[in-house]
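Here the complex is missing a single protein chain, while all its other protein chains stay put.
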Amino acid sequence: MISNLLAKSYARTVIAALVALVFAVVVTSIVLSISGFNPPSTFQAMFDFGKEPDSVVNTVNRASAYYLSALAVAIGFRMNLFNIGVDGQYRLAAMLAAAAGGAWALPAGLHQIVVIVVAAVVGGAWAGIAAILKVTRGVSEVISTIMLNFIGTGVIAFLLSPDRLAAKVAGSNNVGTKPIGSSGRVPGISYPGSDLKIYGLVLLAVLAGLGFWFVINRTRFGFDLRATGLSESAAVASGVDAKRMVVIAMVLSGAVAGLVGMPQLLGGSYSYSLDFPTGIGFTGIGIALLGRNNPVGIAFASLLWAFLDQSSQILEFNDIPKEIVAITQAAVLLSVVVVYEIVNRVGRRMDQRRVAAELGEVGVAA
Amino acid sequence: GGKKANTGGGGGGEGKKTVKVGLAYDVGGRGDKSFNDAAYAGLQKVQSELKLDVKDIEAKEGESDNDKIQRLQLLAQSGYNPVIAVGFAYAGALGKVAPKFPNVKFAIIDDDTIQQPNVADLLFAENQGSYLVGAAAAKKSKTGHIGFIGGVATPLIKKFEVGYIAGAKKVNPNIKVDSKYISQPPDFGGFKDPAKGKTIAQGMYDQGADVVYTAAGLSGTGSLQAAAAAKKWFIGVDSDQYLTATADEKPYVLTSMLKRVDTAVFNFVKGVGEGQFQKGDQRFTLQNDGVDYSKSNPTALGDLPATLDDLKQQIVSGKITPPEK
Amino acid sequence: MSTTEPAVELHGITKRFPGVVANHDIDIAVAAGTVHAIVGENGAGKSTLMKILYGMQRPDEGTIKVNGEVADLHSPSDAIARGIGMVHQHFMLADNLTVLENVVLGAEKLHGIGGGARRRIREISDQYGLGVEPDRLVEELGVGARQRVEILKVLYRGARILILDEPTAVLVPQEVDELFANLEELKREGLTVIFISHKLDEVLKVADAITVIRRGTTVASADPREVSARQLAELMVGSELPVPELRESTATDVPVLTVEGVTVRDATGRAVVDGVSLTIHEGEILGIAGVEGNGQAELVEAIMGMLPVESGVVRLGEDDLVGRSTRHRREMGIGFIPEDRHRHALLLESPLWENRVLGHQTRSPNVKGILIDRAGARRDTERIVEEYDVRTPGIDVSAASLSGGNQQKLIIGREMSGNPKLLIAAHPTRGVDVGAQSAIWDHLRRARAEGLAVLLISADLDELIGMSDTLRVILRGRLVGEADPATITPDELGSLMTGAAEGSVA
Partner (left out) sequence: MIDQEVRTPAPRIGGARGFRGRRALTAGLGAFVALILLRLITGESDITSSGTMSATLGLAVPIGMAAMGGLWSERSGVVNIGLEGMMVFGTWGAAFGAYFSGSPWLGLLCGIAAGALGGLLHAVATVTFGVDHIVSGVAINILAPGVARYLSDLLFNGEPGGGATQSPQLPNFPTWSVPGVGGPLGDLEKHHWILISDLAGLIRGLLTNLSPVTLVAAALIPISFFLLWRTPFGLRLRSCGENPLAAESLGVKVYTMKYAAVVISGAFAGVGGTFLAMVASSNYQEGQVNGRGFIGLAAMIFGNWRPGGVAAGAGLFGYTDALQLRGGAGAVHAMLLLLGVGLLALAVWHAYRRRMVTAVVSAVVAVGLLAWFFLTDELPKEIVTYSPHITTLLVLAFAAQRLRMPAADGLTYRRGGGH
């Protein structure tokens, strides 16, 4: 049965993920024990807290941003492009989209769409700089996206001033864009037992995931993209214009990155201000890798990640440093790859054995 | 007193009807030797003088509003009352949490936007305190050239800057003031990059400034190092940084602009305990010692206090109004 | 060293890979001071055996004796310490290091990594006439020079037993002769050489003893003085060797591919293809002979639109191709069998049916509109597997799990679908065993009869001469000669390829 299971690639992934999770829990337990904490009660506390309705809402909301970010990273990874710049892309996009949404009064429906489109365009354009530099000047996208993250921060700082795109709120030490009016907001989804709302644009993340899956697996363009990632030389020989693919994939990645801030912007904060969350782009890299660049895998990975982030908050009340979850997260990430590699190797071996067996050859290919 | 010290109290307090005080930090957290530390000092005083259970929780860089909501909510749910949110970043979160816990008294520092019956806004006249140290700097400067280093270019820190410059100009209208911020929001790294604080301060000293006022959280330690190395003056911020400076640095700490977050925290808790909770604005100014300058290095200050106290009087009496922006 | 002891004795060697028994109960004794050839089909297990002898792989069973002593070889270092050196089938050189660095690597104790080593390399190079320059970057060297660097590497370590795994596969006849002269020299110095080759006449020429391996085990020993190439072949495969030949000409005078004055420059501005003109007609196979690295790869890439053409005209039928994308050219009817199938023709980790789509991802039956037509692609993959006799349990296994020959058959089946007008076939049978080889030749012949124009590039001169209607020779990016495949011999062609003879040989 095991051999049958291993023959299926999704089964391999699931098995690898489960084994890795167990491993990560073991590592975490060891660290906790060494530091003098009781692992079972720690996990119990996290679990109990994590399943409270408020926590569920927060986990889902958090996961939606993680998901979009990881998806953006995954688009790049699928063709061996390393977009470290998701962080800068989504922040710049959120900021300009918020400014646009706050400045323009549009009818409901159109308003939201315009904000989202602005975000996608800005994210894509910012990523496009890296793409252009790569194809015309050969600048590694690793460097350029790192630099663009910083420069993006500078641009945001420049624009987010009361002289330019920001609106000053009396009595507040915060600066932010003018709040988006009610016509531009996206109502939340109620969750029983909680008065927090699940962001309406969680559905945007779901749509993006479906779109990703469809485009990558079912379209010509997706085939070209995957082929380029699997073997650029083979893709070029097959007629793929590699440079064009780099630009398209990078811009697409940036456009999805641009959406990262949307659930929160249109569902919660309505304005981009100094306390808008940062760093989600970097989290997305880990989650994309954990989810093996696969839309379903990333969904599970981002929920797990968000759950750990969320439920760890209770630990401080038990005087356990909540950073223990960083150890869990890193352990899952590392072990899932190792386990996947092992499971995959076993699977591949079975594949080959099957080829040999079904061809009835003991020795060699004739 | 470390975290371990209050473990027993927090855990064992559930059955008894003890008052538990919760405090949530802004990014930077305890130990920044200025803003957050001042809040912590207040909390410690609450613990030792009022014999209350206290709990302080740190923020995570780049977190979202939901994390802040969750943090405040957890404190409120777990029986902490009052709960103090340190920093304007908590405004949005507190606005959502406070109505859900009408019996819990909240306070927020540095923000004036929440209008709730159970929220007190603790506000500081940083510009007044900065005005005084600005005057001190101008008086002390031999070169007629002084500096200001801000951690992150937020409106709050700019308030320090304008107060400082106004104070300096009052004493010496021709004074040259270099201003520089370490980072730009939304990058809050400037509050914790001592390396850059040091480089900027060095640059200012090299170019002739002989007094530098640094309002940059932990980055200020770098600036202080540079002052000691250049043997020039350093002005600290929020807490009295003379007290935390090393022995070789102490002689170069001219004074510090005190933002008595500690007093504010302590008084707020004490007031709640005595049933005197006041909603809305509570301004901490020179008048009520909410802001001030420190006199812990009298050798350095020399005869400055005379001038400064005079200016202070004029501000208190309304003769001088330091600008806010 | 005792002259009575064999230099190498392999006894009962068995090596299993997942799903494959690469070596099975192998027994070989190699006499000292001889050239001992090992022959066998592709995948017979020759390289595996040699890697075991060189300590790169551990046998599952069996013993190895070197100079009479049982040797337990854990790593190449153990083998090197016992005086064994190996030149691998695929070059084992770091391109971005100098010749010197490549040579001294791992043997730094001998003469350091500086002047001493440089002197020693010059010495050896002069002694055996290798002509190796120590301070050149390896990436600047041609294949022949790389081969000699590999040999120098082994000699530098003072090896007494040399393993040469298919050293002649990439060499022209003249170079092969040079190599053999070197081997003679080595033998005179008392060295033992184990030599692997598919080219049986070469084997007969150089070997003192021959061992035949089939399906992973030793099936025969032969004396080169008593056995013929044909007999050897039969021992190897148990059947006759296929011969590449074309029956009658099917060429018409309708030009399919016209190349006029095409020049391609590399990054440094050197003309790697220099004013090349040629025409291929319907039903014609045009072969291009040349030492590897003389511009044939670039010519192919220029025709495919993978390299920019600086000047000149490329036409398919009446249509100008210059400025068109690779995809467009493929859509216009060019099929392409690249020389390196792993790099240019396959997605190794993807299933066979996705590999069927590759290169045809804009055409039916693989696509409908902008979507991939999975059902159509799968059906057509089944067809190719059937028609081209691709040995596989199904179309969902990864391309990597097929043997090289079967991979190649899949590629050919794919490139032949959609009725191409022109097929560019670079080394279509390289590394493919005899069975698959003849099948591939059959497919080429059949398509030619149906009017396909073929540009054939091959290092196998027999294949080139046997399969071409017209032969052109490329040297330093220029077409320097024309030859009649009906009359020319491989040796003559070899001289043309190296520039030793000028013009055309009738």
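Note that the chains take the letters A, B and C in the order they are written out, and that residue 1 is the start of every chain.
As a convention for this text, contacts are C-beta pairs under 8 Å (C-beta built on N, C-alpha and C of every residue); 3 or more make two chains touch, one makes a residue touch a chain.
Just so it is clear, the structure is predicted and the values come from calculations on it, not from any experiment.
A.B. asks: Which chains here would be touched by the one that got left out?
C.D. replies: The chain that is not shown is in contact with A, B, C.
A.B. asks: Which one touches the absent chain: A:Met46, A:Ala63, A:Ile84 or A:Leu303?
C.D. replies: Candidates A:Met46, A:Ala63, A:Ile84 or A:Leu303; residue touching the omitted chain: A:Ile84.
A.B. asks: Determine which one of A:Ala125, A:Ile151 or A:Ala167 touches the chain that has been left out.
C.D. replies: Selected residue, touching the omitted chain: A:Ile151.
A.B. asks: Looking beyond the chains shown, say which of C:Glu175, C:Glu339 or C:Glu354 touches the absent one.
C.D. replies: Selected residue, touching the omitted chain: C:Glu175.
A.B. asks: Name, in rising order, the residues on subunit A that touch the hidden chain in the full complex.
C.D. replies: These residues of subunit A touch the chain that is not shown: 31, 35, 82, 84, 133, 137-140, 142-144, 146-151, 153-155, 157-158, 161, 282, 285-286, 289, 321, 323-327, 329-330, 333-334, 337-338, 341.
A.B. asks: Suppose we count only contacts with the excluded chain; which residues of subunit C make the list?
C.D. replies: 47-48, 51, 54, 56-57, 75-77, 80, 86, 88, 92-97, 101-102, 104-109, 112-114, 129-131, 133, 135-137, 140-145, 153, 174-175, 178, 268, 270, 272, 291, 293-294, 475-476, 498, 500
A.B. asks: Quickly run down the residues of subunit B that touch the omitted chain.
C.D. replies: Contact residues on subunit B toward the absent chain are 1-5, 28-33, 58, 61, 153, 178, 180-184, 189, 192-200, 202-204, 206-207, 218, 221-222, 225, 229, 244, 246.
Convention: only the chains that are shown with their structure count from here on.
A.B. asks: Name the most central chain, where centre means the mean of Cα atoms.
C.D. replies: Taking the mean of all protein C-alpha atoms as reference, the closest chain is A.
A.B. asks: Per the contact rule at the top, check every chain pair and give me the one with the most C-beta pairs in contact.
C.D. replies: A-C
A.B. asks: Taking each chain's centre as the mean of its CA atoms, how far is subunit A from subunit C in angstrom?
C.D. replies: 45
A.B. asks: Can you list the residues on subunit A that touch subunit C in the complex?
C.D. replies: Listed in rising order, the residues of subunit A that touch subunit C are 218-224, 226-227, 230-231, 233-241, 348-349, 351-359, 362-366.
A.B. asks: Can you check the complex and tell me which residues of subunit A touch subunit B?
C.D. replies: Against subunit B, subunit A makes touches at 54-55, 58, 61-62, 65, 91, 153-154, 156-158, 160, 168-175, 195-196, 264, 268-269, 274-280, 310, 313-314, 316-317, 319.
A.B. asks: List the residues on subunit B that touch subunit A in their complex, please.
C.D. replies: Against subunit A, the touching part of subunit B is residues 3-4, 7, 10, 55, 57-58, 61-71, 73-74, 78, 88-89, 91-92, 100, 110-113, 121, 153-156, 184-187.
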